[in-house]
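Apart from one protein chain that is not included, each protein chain of the complex appears where it belongs.
Right, subunit A next:
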C-alpha cells in the first residue's frame, strides 16, 4: 500500500492520465454487465430490470431447445474457424513478403493499397460485395464457368462462407500486417548475418530467424483472436445475409439481433448473448493456458 502511495507521488500525472481509460471501462464495459440479469427475466421495458418477472434459466432452456440453436452455433463456429484458418496467417504472410522487398517506394505503395479497404465502412464494403456478386456482377461472371450457372452468389447457401472469408482477408490483411511489420523490424540483424555465414538461404533465414523472432507477437495475437472468435463481424453478416442463406449465414449475433431488437425478446436475446460471452471467455482462458504450458508467451 505504502509502495503504491510512493509510486503515486512520483508519477502523479501518469495515474491521472489512466483515469479516463478506467472510467471508460467502468461505464461502458462493467456497469452494463449488470444488464445480464435480463437473461434470467421475462424482461419488458415497461417494468424494467427491477419489476420484470424472474424466470430463472427458462430463456437458456428455450435457446438450447430451439431448432435454430445447432444451426447458429455451427455457423458461428464455422465462420470463425475458417476466418482464423485463412484470415489469421494472411497478414503474417503479407508482412513476411513485404519484409523481403528492398525497393522502398514499391513496398510503401503496396502497403498503403493493402490498408485501404480497412478504412472503408462495413456498409460500403457490403454494398461493393452485393454489386460484385449480383447475377450480372463481375465476380459472378468470372466464376460462372466454374459454377456451371449464373445466379446471385449471395443467394447460394454454399457460397456464403467463401465470400465472407475471402472478403474479410481482403479487408483486414493489410491493416493487421502492421503489427507484424513492427515486430519484424525488431528482429536482431546480427542473427541474419550469423545465419548467412552458416550458409542459410532466404527460406532458411525466414524459418529459423524471422519466424522465431516474431513468434511471441503471433501467439499474443492468436490468443486475442481466439477470445474474439465468437464475435464474427456482426455488421457484415447482417448486411450480406438474407433469408435464403440463413442455413450457412445466420450466426449467434444476427440471431440475437432478430430476436431481441426486432422482435423485442430482450430477455431471450440477453441469454443468448451471455452464452456467447461465456464461450468466448472459456476459449481465451484455455488458449492462454495452453500457450503458457508449451511456450513462454502468455497474455495473463
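Note that in this section a contact is a pair of C-beta atoms (placed from the backbone, for glycine too) under 8 Å apart; a residue touches a chain by one contact, two chains touch by 3 or more; residues count from 1.
Just so we're on the same page, contacts and distances are computed from a predicted model.
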Protein name as given in UniProt for the chain not displayed, "Ion-translocating oxidoreductase complex subunit G", "Lysophospholipid acyltransferase family protein", "Aldehyde dehydrogenase" or "ABC transporter substrate-binding protein": "ABC transporter substrate-binding protein"
Options A:154, A:184 or A:256, residue touching the unrepresented chain: A:154
Candidates A:66, A:122 or A:162 - the one touching the absent chain: A:66
Candidate in contact with the missing chain, chosen from A:107, A:161, A:196 or A:258: A:258
Residue among A:135, A:191, A:215 or A:228 touching the omitted chain: A:135
Touching residues on subunit A - with respect to the absent chain: 42, 44-47, 66-68, 130, 134-135, 150-152, 154-155, 157, 242-244, 246-247, 258-259, 261-266
